[in-house]
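One chain of protein is taken out of this complex; the other chains stay put.
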Amino acid sequence: MSMKYSFFDDYSEGVHPELLRYISENNDDQQLGYGNDDYCKLGADRLRAAFNLPDADVQFLPNGTVANVIGLVTMLQSFEGVVSPNTGHINTHEAGALEATGHKIIWVEAADGKLSPDRIDEALSRYEDEHTVVPRVAYFTQATELGTTYSRSELAKAIEHAKSKGLYTFLDGARLAMAIADKSLGLTLENFGELGLDMFYVGGTKNGGLYGEAMVITNVALKTHFRNHMKQRGGLMAKGRFMGQQFARFFDTDNLWLQLAEHANDQATRLYVGLEEMGIEFDQPSGTNQIFPIFDNDMIDLLLTDYGFYKWDKISDKRTKVRLVCSWATKPENVDDFLWSVSRLVNGQ
Amino acid sequence: MSMKYSFFDDYSEGVHPELLRYISENNDDQQLGYGNDDYCKLGADRLRAAFNLPDADVQFLPNGTVANVIGLVTMLQSFEGVVSPNTGHINTHEAGALEATGHKIIWVEAADGKLSPDRIDEALSRYEDEHTVVPRVAYFTQATELGTTYSRSELAKAIEHAKSKGLYTFLDGARLAMAIADKSLGLTLENFGELGLDMFYVGGTKNGGLYGEAMVITNVALKTHFRNHMKQRGGLMAKGRFMGQQFARFFDTDNLWLQLAEHANDQATRLYVGLEEMGIEFDQPSGTNQIFPIFDNDMIDLLLTDYGFYKWDKISDKRTKVRLVCSWATKPENVDDFLWSVSRLVNGQ
Amino acid sequence: MSMKYSFFDDYSEGVHPELLRYISENNDDQQLGYGNDDYCKLGADRLRAAFNLPDADVQFLPNGTVANVIGLVTMLQSFEGVVSPNTGHINTHEAGALEATGHKIIWVEAADGKLSPDRIDEALSRYEDEHTVVPRVAYFTQATELGTTYSRSELAKAIEHAKSKGLYTFLDGARLAMAIADKSLGLTLENFGELGLDMFYVGGTKNGGLYGEAMVITNVALKTHFRNHMKQRGGLMAKGRFMGQQFARFFDTDNLWLQLAEHANDQATRLYVGLEEMGIEFDQPSGTNQIFPIFDNDMIDLLLTDYGFYKWDKISDKRTKVRLVCSWATKPENVDDFLWSVSRLVNGQ
Partner (left out) sequence: MSMKYSFFDDYSEGVHPELLRYISENNDDQQLGYGNDDYCKLGADRLRAAFNLPDADVQFLPNGTVANVIGLVTMLQSFEGVVSPNTGHINTHEAGALEATGHKIIWVEAADGKLSPDRIDEALSRYEDEHTVVPRVAYFTQATELGTTYSRSELAKAIEHAKSKGLYTFLDGARLAMAIADKSLGLTLENFGELGLDMFYVGGTKNGGLYGEAMVITNVALKTHFRNHMKQRGGLMAKGRFMGQQFARFFDTDNLWLQLAEHANDQATRLYVGLEEMGIEFDQPSGTNQIFPIFDNDMIDLLLTDYGFYKWDKISDKRTKVRLVCSWATKPENVDDFLWSVSRLVNGQ
């Protein structure tokens, strides 16, 4: 890309060098295929330990769409559906992957991208009898597709409510690292497992990985045939070892996984604070690695000559909300440069 | 694995160091996501050049199951099916992945794993009218799941026949490199494209890659919505760059892709010749990187204490056909060791 | 049912005697199966003539769910979806039948149950690229599931808009007879075909039939494989003759089909006017064969001891909107009895 810096997303970057080094240094042995290798075992053990879920099954999947589809399909009979916010990734940006497996998404409006007890109830209220799809799973994302987050108590309450209504609970954790790294939410690696989710996945791709998400399955009944679904839905990689290696390294004693997310969040916070000090408005607080400043359209056009970012929402004829994403690879000077560019425009230079 | 050497398969190994080096040296830039990056463009360009198919579309997919499913689905209306040998990977070892998209596999018995004009006709003869599935695609694998291969003229004839009957033609090339590297078949990178396949994929995983297969789409009508299908079926990787990089390196001027397959074939041939010289029987010639010697069961038990390989078919109560797979990473001494072990058993030591 | 009269729905009744008579008098001959019989030809001819669509294909299907599924599936590639009001039958009361074929319903809020150009645009605006489902069909219902109706110009405008955006247009006509019989709308049998729908179905079940809906296909491209889809989705009846006979009789010179709907509408109008004169409120005008009076909850409880009807919407803690459905079989005295019962309650007796 010819621009100075891209804030488009957290998968614009390559892979964290530590992961490459680990792969490189453990490349000469032979291993069993399809995730039956020693590295997948090690990665799974370290995930179980990190999340304090000693009895969980862990399986590695190549990307988020496949992780969502496979995870949800294991929970559903053919006449059952998934409760999701309208903004859920499965509802908006997976090209109908879940419906392609035969299941309806029972979505509810959620301006903040979150499922609450009330919204769950709204979805459940649509159920009548055999003429309507049976709601069976509540789908959460943390951090959400909108950059918002659940606090620990908020998430615990929604999960508990879903379970009390007989729903399975599934969490899309493509950006879970950034939510755990946001200390204001009260979530830690240690206490996350206590939320009682039936299944969730731990994102690697958006947090410095080559590729790969780790599915953590705590519900015993969902473990039995998980690998059948994996194979059938294209999620079983012949050389699973590389995903095992990445997660073994992510969750080694230095906790690289959390470190990288903290860095991404910190740079986003620096951007937020810097822009706010210049008088740029926001309608949504900072927190994780995505921020959403509102710029004048003129300013956006000028900024786009040097920087990459997405226009998110039209605020008025003259102003637009944009999305800026930082990542493990965003350097402090990238943030400084952007702030300097904005400041020049704000000051009319 | 605790054994001396595994001949289980060609995905027991890590990744070829050159690929890792290339990824490592091109890791610091930012790129667009989802295969829209410069490396995917470069990899695609080099594939187009190598196969002499300047107008083909090239897309990178994470694994073979996903490549088969997505490729075939683009060719099928819901009432249409795929003609395949009974041994076709889609029919035997993908957990019903194609049927899970709603399509029937119209399989015919094929002891050698190949589709011939007669077998295609046999499948077509089952079609009657709207009560029967409409055959729409012929599915070829080269080299096949049984280690057999089509000669150039044999494959050309079968493809031509399928096309003359109004079928699309699709080739699963998970081990295409080994077939092109087998010079006795008459296939070259340059002439492969002349076969006129509508779509085929070029395997990376089994030939030293980290992961990834490259789909080559020559039929114009199938290009338009290929990426919609990719996304919907879980085949669109956010960081496509790594697959682009692997194939850019595979098809660089030194033609690493073909070199690695030649090495694998050579080691398999050495195994074959060595065993034959000791009087071990085969019911199938050598050729690519898989060989199928017939051993006494006693010998197998002893060999399995040191080596890994699969029992393939029972020949009699006392003898069994086994599969030995060599790869880019098989060292000549691995072959020598195995031959030495067999010779000791043959000689009753 | 032990009640005096049921206003639950228009399929509580048996079959109109004329249809039975016609079947009975044409029962002794042998016919080809699967809709290839003389009666299906006759029924189709009469439908083509009645709707002034001489080139249309006509196929008979056993019920509305199957008609919706098959009609829509013929229009969709796997990555495409259907634009529907949230209240669309396919979205609410078919147990996810369309999703079970792999397709997303892209629904928009529509308090009146109708698709307008604006609502179509709202659905289209969700489309971005290969990450989003491609909208491909606009799904209309006339009369709608809420008892509302499109005027001729309103429907024409919405259809035209959908077509201008590249969408196919499909109309669920389970209660089409009642809409055509409602003269205020400006629709006639003769001018309905001019709307240019790609496909619509003509309801039989809810208008006195035994079972069966007639699909009218005007789009040439959708005719070719319609019967393949019919068979695959369970819609091809071995003894299609009985559906052919029903529609042959419905569209005989006396136009029984329209007569029955007029009768149903007339009785509903009598109910509406009678209730209105007693001061019962409505928030939705009369028109076809469904009316929605708002009663006090006390009154509802008393009425339900003698009559059957569904509570539709809560208006306040004390008042509820209910649905009363009349049919071809509703006798004037059934209406009179109900009005008399209400009047006694209104007058406090």
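Think of it as A, B and C in the order they're written, each chain with its own count starting at 1.
What we mean here is this: contacts are C-beta pairs under 8 Å (C-beta built on N, C-alpha and C of every residue); 3 or more make two chains touch, one makes a residue touch a chain.
The model shown is predicted, which means the values in this text are computed figures rather than measured ones.
Peer 1: Among C:Asp9, C:Asp45, C:Asp112 or C:Glu276, exactly one should touch the missing chain; which is it?
Peer 2: Of these options, the touching residue for the absent chain is C:Asp9.
Peer 1: Considering the complete complex, identify which of C:Arg119, C:Arg175, C:Arg241 or C:Lys321 is in touch with the unshown chain.
Peer 2: Per the contact definition at the top, the residue touching the missing chain is C:Arg241.
Peer 1: Pick from C:Leu32, C:Ala49, C:Ala221 or C:Val273: which residue touches the chain that isn't shown?
Peer 2: Candidates C:Leu32, C:Ala49, C:Ala221 or C:Val273; residue touching the omitted chain: C:Leu32.
Peer 1: For the chain left off this view, which of A:Gly43, A:Gly88 or A:Gly102 is in contact with it?
Peer 2: Selected residue, touching the omitted chain: A:Gly102.
Peer 1: With the missing chain put back, which residues of chain A would touch it? List them for me.
Peer 2: Touch set of chain A with respect to the missing chain: 34, 73, 77-79, 101-102, 130-131, 134, 225, 227-232, 236.
Peer 1: By the contact definition given up top, give the residues of chain C that touch the hidden chain.
Peer 2: That gives, for chain C, the contact residues 1, 5-6, 8-9, 11-15, 17, 20, 23-24, 26-33, 62-66, 69, 94-97, 100-101, 205-206, 210-211, 228, 231-239, 241-242, 308.
Peer 1: Spell out the interface residues on chain B facing the chain that's missing from view.
Peer 2: So the residues of chain B touching the unseen chain are 78-79, 81, 92-96, 99-105, 126, 130-133.
As a working rule, only the chains that are shown with their structure count from here on.
Peer 1: Looking at where chain B touches chain C, is over half of the residue numbers used by both copies, so same, or under half, so different?
Peer 2: Shared-number fraction above one half, so same.
Peer 1: Of all the chains shown, whose C-alpha centre falls nearest the centre of every protein C-alpha atom combined?
Peer 2: A
Peer 1: In whole angstrom, how far does the Cα centroid of chain A sit from the Cα centroid of chain C?
Peer 2: 43
Peer 1: Enumerate the residues of chain B that touch no fewer than two other chains.
Peer 2: Residues 101, 228, 231-232, 236 of chain B touch two or more partner chains.
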